[in-house]
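Omission of a single protein chain aside, the complex is shown with its protein chains in their original locations.
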Amino acid sequence: MLLAEQMASSAAMREVFSARQSLQAMLDVEAALAQAGAAAGLLPEAAAQRIALACRAETIDIDRLADAGTLAGTIVVPLVNWLKQAVPADAPYVHLGGTSQDIIDTGLVLQLRAGVKLLQEQLATAAAAAADLAQRHAATPMLGRTLLQAALPTTFGLKAANWLLALDDSRQAIRHAAAEALCLQYGGAAGTLDALGDNIEGFLSAFGEALALPVPVGPWHTRRAPLARLAAAIAGAVAVTGKIGTDIVLMMQREIGEVLEPAAPGRGGSSAMAHKRNPTLGIAARAAAQRMPGFIATLLSAQDQAHERAAGSWQAEAVTWPALMLCASGGLAAIAEALPGLEVNAEAMKENLARIEAKAPSLGIAMLIARALQHHRNIEAGLLDDHR
Amino acid sequence: MLLAEQMASSAAMREVFSARQSLQAMLDVEAALAQAGAAAGLLPEAAAQRIALACRAETIDIDRLADAGTLAGTIVVPLVNWLKQAVPADAPYVHLGGTSQDIIDTGLVLQLRAGVKLLQEQLATAAAAAADLAQRHAATPMLGRTLLQAALPTTFGLKAANWLLALDDSRQAIRHAAAEALCLQYGGAAGTLDALGDNIEGFLSAFGEALALPVPVGPWHTRRAPLARLAAAIAGAVAVTGKIGTDIVLMMQREIGEVLEPAAPGRGGSSAMAHKRNPTLGIAARAAAQRMPGFIATLLSAQDQAHERAAGSWQAEAVTWPALMLCASGGLAAIAEALPGLEVNAEAMKENLARIEAKAPSLGIAMLIARALQHHRNIEAGLLDDHR
Amino acid sequence: MLLAEQMASSAAMREVFSARQSLQAMLDVEAALAQAGAAAGLLPEAAAQRIALACRAETIDIDRLADAGTLAGTIVVPLVNWLKQAVPADAPYVHLGGTSQDIIDTGLVLQLRAGVKLLQEQLATAAAAAADLAQRHAATPMLGRTLLQAALPTTFGLKAANWLLALDDSRQAIRHAAAEALCLQYGGAAGTLDALGDNIEGFLSAFGEALALPVPVGPWHTRRAPLARLAAAIAGAVAVTGKIGTDIVLMMQREIGEVLEPAAPGRGGSSAMAHKRNPTLGIAARAAAQRMPGFIATLLSAQDQAHERAAGSWQAEAVTWPALMLCASGGLAAIAEALPGLEVNAEAMKENLARIEAKAPSLGIAMLIARALQHHRNIEAGLLDDHR
Partner (left out) sequence: MLLAEQMASSAAMREVFSARQSLQAMLDVEAALAQAGAAAGLLPEAAAQRIALACRAETIDIDRLADAGTLAGTIVVPLVNWLKQAVPADAPYVHLGGTSQDIIDTGLVLQLRAGVKLLQEQLATAAAAAADLAQRHAATPMLGRTLLQAALPTTFGLKAANWLLALDDSRQAIRHAAAEALCLQYGGAAGTLDALGDNIEGFLSAFGEALALPVPVGPWHTRRAPLARLAAAIAGAVAVTGKIGTDIVLMMQREIGEVLEPAAPGRGGSSAMAHKRNPTLGIAARAAAQRMPGFIATLLSAQDQAHERAAGSWQAEAVTWPALMLCASGGLAAIAEALPGLEVNAEAMKENLARIEAKAPSLGIAMLIARALQHHRNIEAGLLDDHR
């Protein structure tokens, strides 16, 4: 793991996308493939069980496999060889009709499913904290600022309510995009489902069931837009945390002094100035947000997938996704930590507000906060989703 | 209009995003704002009608207004001045409680609604043509190619069915994203709904109705993710046309010769070689697809929106959207024209397929085509959507 | 011209990249091509003169030509046809051995030469103003801020000196990159210099001379890195103005109040709040800086240029460059205007500095300012350049 990337990601996400877990995800797919094959009568049930049992990544020499994969152009060639050697008698039944991309894509989907779950948990934590701030500070007056200039009175609760709406929107968007994108990939070498005999539907449905993944209308070797949209939804969430980070960083300016990130031993120090309290979490979220557009641009560029399976584009995707998920986990972790313990200085807010002429805060503020909180409760209760 | 941009966009989209139509869209918002104000009892009905009548962009001196807008930092300042001068007696009722961004964002939403409609029509044309190709060539054998190498037999119908699935996916995605993103923006100077008195709900609902736009939970001055996701959905559609363009360009190689773009007088000539027939449409789609990731990266970066309204980010969005929509219209136009008249050379496909050892095409091909066509019919019938 | 793009660019740059000037640039290339052909004995001198005389874009029907160009896949096909019709007797001598890309690329180079000159003038203005601020405020104490937190005392002069160094660096970088990138493009249909007989060197050197452009080692139809590096150098300059804009916006915060952008009638107003003085110029620079990375990403992606001339990539470049130059002109204009008249509030700086414990400003500050100013004088005197 690169040092800076390690520091800018969550431990849980690093585990999901570790080299070994990446191999395990692919082996999970190989195991399910064998089981689905057995269900469709393409290999003996006992062989499928033996193959599935051998699909354990613990003992693989990762460096050696990676080198062989670089040479072969895909990790799946040496991985399948390794698996065949592990079950020599059942070797003919291994990797049944699959192509590299079937294994790598479905493996990635499994990792993304786990990774999205982590992101959603972080977003839920942040949203709960934002809802709490919106409620507690619904009537805490502060200066509304536009173009970084003093504008009109608002309340800190409304600012938090806007964070909340943005966080909740991201949660819904990721949920929707994940539901569309995270499905089984299986097409065989040219996406034609060769080698499956006449029980294609049964095979596919068993395959999907074994991994608890939906079966799509067809293989998506070259149809990458749903994955790119999932990435865009995640990028949107990171952008939201970046915006919250920006607000925090701006409010933590010495001359403003309206909030402080939660204190913790060892947090936010300076190597040169002992007295300084840095907005470490806000900065981490901002840094993550700055990195996401580049990842998304890459995933969008990589949609240029020639013919039945692409020569380069898809390989570019495969390297980009883990980095993107690590980056997202770091940005979301920062805000999920910053919001629950945020120290709010209502006095400073009042003083800064006094810089503009007194004006009663808008009646709309309370209404807007109430609507955001109601919306949040709806989402939490799953009401909105039931009606989608 | 820049020359190259003009050539790479559709006339209809250029009209939607012309300077005058941009101003008209903002004036439509001002008109609706006045009408909603009247409905909420904030100004006389007659004043609202006079304001609405004056909201006609035809006579505005665009260059002068633009210069004043650059100076002011927003076009809305001189536009509102212009409007007030057009209805001097009603000037106090003009731009009621609105802020620049309310007008610009809602104006953009109106333009995007019109622009998305154009894109959807282009996608529908392309999808219908792809469905036709999938059906007609369901059993036209050709070489499946992966990593640009010969792989296994497929049929041209399956290739077209994959185009179809990708186009239909884009249509659904744009539809969904537009439904989420295209709504009223109204918050006032600091997003606090000042100046609306106690009939806020009535005002907002009248405002939305006047423009046939839904009213969101709250103003989204700094919550830009839904717009960015709409952009990503559109980028996905353009990427799909880029992929189709790539396939066409590759199949049109002299040594492959499997398809030809539809002929037209003046199309695809060379300034140097009279004998050449260039894949003009495929190239146009590819060029559009290459430009989209940059736009999306900008829109994602621009989500860093400080405090109540941003100092720079939002302005970057405003310039990017029209260019993005023009670009998309050009890419989609190319494929909407290429697919309906695509000349398919089944003989060449057969010959190229003969380069690999004979192997019966997979039984799965027919099934995959049937599923894609059924999925297409479902979408056309709106069946899927009713259940969303 | 799109409204938002018009507002975010300089009038001079809009003129350089107007549709008509784009055509004129290409016609200038055609004229020079004819003259070089005459010099190399490939056509009569008189024919060349007649062709050159006809190369005037004033009377071209741009919309019609653009439509024909879209159909042909390149504007050069109808442009050459138009030119041939203008000099029917000399038609065989028109567009001698040239290919579309020769004309379009060299035309772009001519426009970029003019555009870069404009950018350099803007940067020179900004640098002169920064040097002046550095000198005048060398000893104006202010708070140094890192991570947006109070750090150590600095002076406003040192802040301006750092702006100066960054501006001067950009000027040098653009100068260097332009010298490498802006050269003649001529290769003929496949980059093989067909149709030139045996006086190739003489022809090329006459061609270059006619346009005052250097002749490169070979045609660069598919070697686009020097152009991309010029773009990156320009993006760097815009980023510098974005950073200056950020500093201004932050210092203009009501609670900080250390600088004000120069006042002008009509500048920085608000459509909703009459009392507001917005950092319009800083915002414009920031918005431009946010848009550049997307353009650069596109130009870098577009370097994937297949075989002898690309199918899409190069077309993507052609649309991107004018937009990039307009964007840059807007960002640079803002800072070239903001710095000369920047109002500095030394009193506020002193007050904000008092928030941290008194500490003598570093002795290094004066030295750093002196070095930056000396470096600036060196650059102005061209001393550094003579030794490159």
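As written, the chains take the letters A, B and C, and residue 1 is the first residue of each chain.
To be clear about the criterion, a contact is a pair of C-beta atoms (placed from the backbone, for glycine too) under 8 Å apart; a residue touches a chain by one contact, two chains touch by 3 or more.
Keep in mind that what you see is a predicted model, and the values were worked out from it rather than measured.
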Hey, which of A:V29, A:A284 or A:L342 is the one touching the hidden chain? A:A284
Contact residue for the chain not shown (choose from C:A46, C:A354, C:M367 or C:A381): C:M367
If the hidden chain were put back, which of C:H137, C:R229, C:R254 or C:K276 would touch it? C:R229
Using the touch definition up top, pick the residue from B:M1, B:M252, B:L299 or B:A338 that touches the left-out chain. B:M252
Interface with the unshown chain - residue positions in chain C: 73, 99, 144-148, 151-154, 158-159, 161-162, 165-166, 169-170, 173, 176, 180, 188-198, 200-201, 217-220, 222-226, 228-229, 232-233, 235-237, 239-240, 242-243, 246-247, 250, 286, 289-290, 292-294, 296-298, 300-301, 303-311, 361-365, 367-368, 371-372, 375, 388
Against the hidden chain, chain A presents residues 1-8, 17-19, 22-23, 62-63, 66, 68-78, 80, 95, 97-100, 103, 188-189, 242, 245, 249, 264, 266-273, 278-280, 282-291, 293-298, 301-302, 311-313, 315-316, 318-320, 322-323, 327
Hey, which chain B residues sit against the chain that's not shown? 143, 145, 147-152, 249-250, 252-256, 273, 276-279, 283, 293-294, 297, 301, 352, 355-356
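In this section, only the chains that are shown with their structure count from here on.
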Could you work out which chain's C-alpha centre is the most distant one from the centre of chain C? A
Distance from chain C to chain A - Cα centre to Cα centre, in angstrom: 38
How far is the middle of chain B from the middle of chain C, if each middle is the mean of its Cα atoms, in Å? 29
Using the touch definition from the top, which residues of chain A touch two or more other chains? 145, 147-148, 151-152, 250, 293-294, 297, 301
